[in-house]
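Note that one protein chain is taken out, while the other chains of the complex remain in position.
Chain naming follows the written order as A and B, and within any one chain the residues start at number 1.
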Amino acid sequence: MPILSLDPRVNRLQAEEVPAHQPPVLIPGDHWPSYQVFHQRRRGEKHSSVGIVHAPSLEIAMAMAKEQFARRGETSNLWVVCTADVLEMDYADEEVFRTTPSKSYRDPAGYKVNDKIEAYKARQSNL
Amino acid sequence: MMPTSLPTHPLARYLLHLADDQLVMGHRNSEWTGLGPILEEDIAFSSIAQDQVGHSLAFYEILHQRYGLDNPDQTAFNRPENQMLSSWLVEQPIGDYAFSLVRHWCYDQAVALRYESLSQIQDPALHALATKLRGEVKYHTFHAHTWMKSLLHGSEESRLRMLSALKEVWPLALGLFESWPGETDLMEEVGTTGQGWYPGEQKLQMQWQARALESMASWGVDVEASGLQRMEPVLGGRQGYHSEYLAPLLEEMTAVFRLDPQAEW
Partner (left out) sequence: MYGGGYVPAGAEELKAPAENPELLAQFEERIARGEKIEPRDWMPAAYRKQLIRMIEQHAHSEIIGALPEGTWITRAPGFRRKLALMAKVQDEVGHAQLLYSAAETLGKSREDMLNDLINGKSKYSNVFNYPAETWADVAVIGFLIDAAAIVNQVANSKGSYGPYCRALERICYEESFHLKQGHSVFVWLATGTSMQREMLQSALNRWWEPIMHFFGPSDTMSQHTETLMRWKVKMASNDVMRQQFLNMYVPKIWELGLSLPDPALRKDESTGQWLFTEPNWDTFFQVINGNGPCNRERLAVRKVAEERGAWVRAALRRADARYATPLA
């Protein structure tokens, strides 16, 4: 006996009640692999990672990404990349970056010359 | 219900059939929302349904402002079945996903052609509208194409399902190009190119069919053997004669609205 619903769409589906010991409806891989989606809001801006879609191919991934990640607001472009093709650094290795912020010789802020100049000027005017 | 008589102005009648098709198609496609074959596609197909309902609203709005039709809500939700100009194709139930996809592919290819031609109209408002809506339809046809190609190349089962849906949909799709009163008058209207912007249904059908058959051949469908070219169109919609499915569809769609058509919902 199909389920009787208040939703006319559901009545047209003729859904049957789930039996007590329902075996898995989906097998592994049934919902396809995933693709990472990158979104560019406007020309000139960078693409940013916004999430994933499950899809069987790059082309369908793109068709799916368009509505899941660009159905509101502004979009200029999208990329999709198969997740399995991405190499991710291990978070446990985060320490390789630990000292980077302190390498002041790579930053403009690491070079302060005004004190020197002011001192020099002061010396010159005292001559 | 007060019957709204059909517009006599040829352009108005043409816009009304565009609007009615989009409304009924969008309504049908929305039946998949929440019930689609995979979450991502559920979302994509719902957007397409929303676009279609949105397009119908845009056309009803113009019909209301210029041609004296009632406001869009009344025109869409409070009109007798025999005043509807939708085609039989869009009225059919959603069927399985193969049927819905093949219908979507046939239908949106035809819409793309109609918008291409409408964007050559001299009327600035309609020109701007058609140009704007074409972008959305471009996604619809990309979406439809991608699925058609994928499933025709997919499994044995998917190929058979798609082919069988094609045979079911084809005669209904031909019915999209049914001739209608006022057609020849509209063909005489000069567009931005200095020639007629509306090529007439027969020519539209030929363009549509050429594109469709070409795509199918590229997907490995034996067009000759399929028998599609020998099929007769299913007609009636553009004259207000409908399949058995439109009346219940309208009854469902307007069920709440009709509780009090004058109320604000």
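Brief remarks on what is shown
Note that in this section a contact is a pair of C-beta atoms (placed from the backbone, for glycine too) under 8 Å apart; a residue touches a chain by one contact, two chains touch by 3 or more.
Remember, predicted model here, so these are calculated numbers, not experimental data.
From the options B:Met187, B:Leu213, B:Leu235 or B:Met253, the residue with contact to the unseen chain in the full assembly is B:Met253. Remark: the omitted chain is touched by one listed residue; of B:Gln83, B:Ser158 or B:Ser179 this is B:Ser158. Taking the complete complex into account, residues 27, 30-31, 33-43, 46-47, 49-50, 53-54, 57, 72-73, 76-77, 96-97, 150-151, 154-155, 157-158, 161, 252-257, 259-260, 263-265 of subunit B touch the chain not shown. Taking the complete complex into account, residues 3, 5-10, 13-18, 21-22, 24-34, 36, 49, 51-54, 56-57, 60, 68, 71-72, 82-84, 86, 88, 90-92 of subunit A touch the chain not shown.
By definition in this document, only the chains that are shown with their structure count from here on.
Put simply, the C-alpha centre of subunit A and that of subunit B have 36 angstrom between them.
Of all the residues in subunit B, the ones that touch subunit A in their complex are 31, 35, 38-41, 43-44, 46-47, 93-94, 139, 142-143, 146-147, 150, 252.
Contacts from subunit A toward subunit B in the complex involve residues 8-9, 12-13, 31-32, 53-57, 59-60, 63-64, 66-68, 71.
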